Each structure stands twice: as structure tokens, then as C-alpha cells.
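Attaching a single structure in C-alpha cells format; questions to follow.
The block that comes next holds subunit A.
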Amino acid sequence: MTNMLYSFTGLILFVFGLFALISCPHPLRKILGGNVMSTGIFLFLVATSYRTDTASIDPVPQAMVLTGIVVSVSITAVALVLATRLQQSANRAMNRREKKNEGGAAEG
Partner candidate 1 sequence: MVSAESWIAVPVVVPLAAALLSFLVRRGSLFISLAAAIINVLAAAILVNQFFVSGPAQYAVGGWDPPLGISLRTDGPALIMLVLTGLTGVAISLYAWGYFSFRIDQPARAGRPEKQERFFWPLWMLQLTGLNGLFLSGDIFNIYVTLELIGVSAAGLAALSGKSASITAALRYLLVSLLGSMSYLLGVVFLYKTYGVLDLGLLQKMAGPTPGVIAALAVMSVGLLLKTAIFPMHFWLPPAHANALAPVSAILSGLVVKGSFFLLFRLWFDIFSPALPHTAFSLMGALGAGAILWGGIQALRQQRLKLLIAYSTISQLGYLLIAFPLAFTGGNSQTWSAVLFMASGHACAKIAMFMSAGTIMLHLGHDRIRELAGIRAYLPVTAFAYAAAGVNLMGLPPSGGFIGKWMMLIASLSTHQWLWALVLLAGSFLAVAYVFRVVEQLFVIPPDAPFIERHPRAGLLEWPALILALISLLMGLIAPYPLRLLDTGMAPQVVQVIGG
Partner candidate 2 sequence: MTIPEIIGLVSIAVALPFFLSGTVGMLRFPDIFTRLHALTKADNVGLGFLILGLCLQANDWFIVIKLVLIWVLVLIASSASCHLVARRALMKGIRPWTAQ
Partner candidate 3 sequence: MSWENALIVAILMSSFLPGIIIFMLPEKSTGLRTSLNLFGALLKMTLVVIMDLAIYYGRVFHMRLELMEGVELFLNADPLSAMFATLSSVLWLLTTIYAVGYLEGSPNRSHFFGYFSLCVTVTIGIAMAGNLITFLLFYEMLTLATYPLIIHRGTDEALAAGRSYLFYAFGGGGVFLFAVIWLHTLAGPADFTSAGFTPQLIDNDAPVLRFIFLLMIAGVGVKAALVPLHGWLPRAMVAPAPVSALLHAVAVVKAGAFGITRIVLDVYGIKNIIQLGLLPWLMTLSSITIIWGSLRALQQDGLKQRLAYSTVSQISYIALGISLADHRLALIGGLVHLVHQGLMKITLFFCAGNLAETLGIHKISEMAGVGRRLPLTMAAFTIGAMGMIGIPPTIGFVSKWYLCLGGITAHNWWVIVVLVISSLLNGAYFLPIIITAWFGKQQGSWPREKNFGRFETHWMLLAPPLVTALAVIVAGIIANAQFSPLAWVEFVVQEYTR
């Protein structure tokens, strides 16, 4: 019974993350969605191998999830740095534009 419950939670989390990744405009929110999506899949994966008696738990999905977590943190970090760099250059452009029309306003 717990298998089904946690598998469904995992799947719904995956779909939430997918929706967030597709629909949200802000890059940070997209990356958040990506993380939620991957956590959802990992939950679904481990939920499949859940047993009540801990002796016969299958360790392979847990190893896969560990690898998955590390990989997704690496992707998140790269995506964050890209998004930051992008936003900074956008901010810089806005600052320059403001300075220009401020300068204009001062003279005008």
C-alpha cells in the first residue's frame, strides 16, 4: 500500500515540476521546478523497491537515486550561474538605459 501512495506522490511531484519548468517565466522558478521534478522521479523509483522487512530492500535504486541527486545538483548549479550571468547583463543594460534617459532628463 505504501508503495502505491509514495509512487503516486512521486509522479504528481514529477508532473508539478514539469508544469513549473514549462510555464513559469522566471528562470529561478524553472530551475526549482526541475529540482522538484527530479526529486519526484527518485521518490517514484525508491517507492517501487519499498519492502516492510528491511533485510530484502533492493539497494540498487538507492544507489541510482544518490547518483541522480548529485547530478541534479550539478545541473542546478550550472543553470543558476547561467541565469545569474544573464540577469546581471540585463540589469546592467537597464542601468545604462536609466542613466542615459536620466542624463537626457537632466539636460532636457
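Here, a residue touches a chain if its C-beta (ideal position, glycine included) is under 8 Å from a C-beta of that chain, and two chains touch if they have at least 3 such contacts; residues count from 1.
The candidate set was assembled so that all candidates are chains of the complex that A comes from, given by their letters.
What you are looking at is a predicted structure, and each value in this text was computed from that prediction instead of being measured.
S.K.: Between 1, 2 or 3, which touches subunit A here in the complex?
M.R.: It is 1 that touches subunit A.
S.K.: Of all residues in subunit A, which touch candidate 1 in the complex?
M.R.: Of all residues in subunit A, those touching candidate 1 are 14, 17-18, 21, 27, 30-31, 34, 37-38, 41, 44-45, 48, 60-61, 64, 67-68, 71, 74-75, 78-79, 82-83, 85-86, 89-90.
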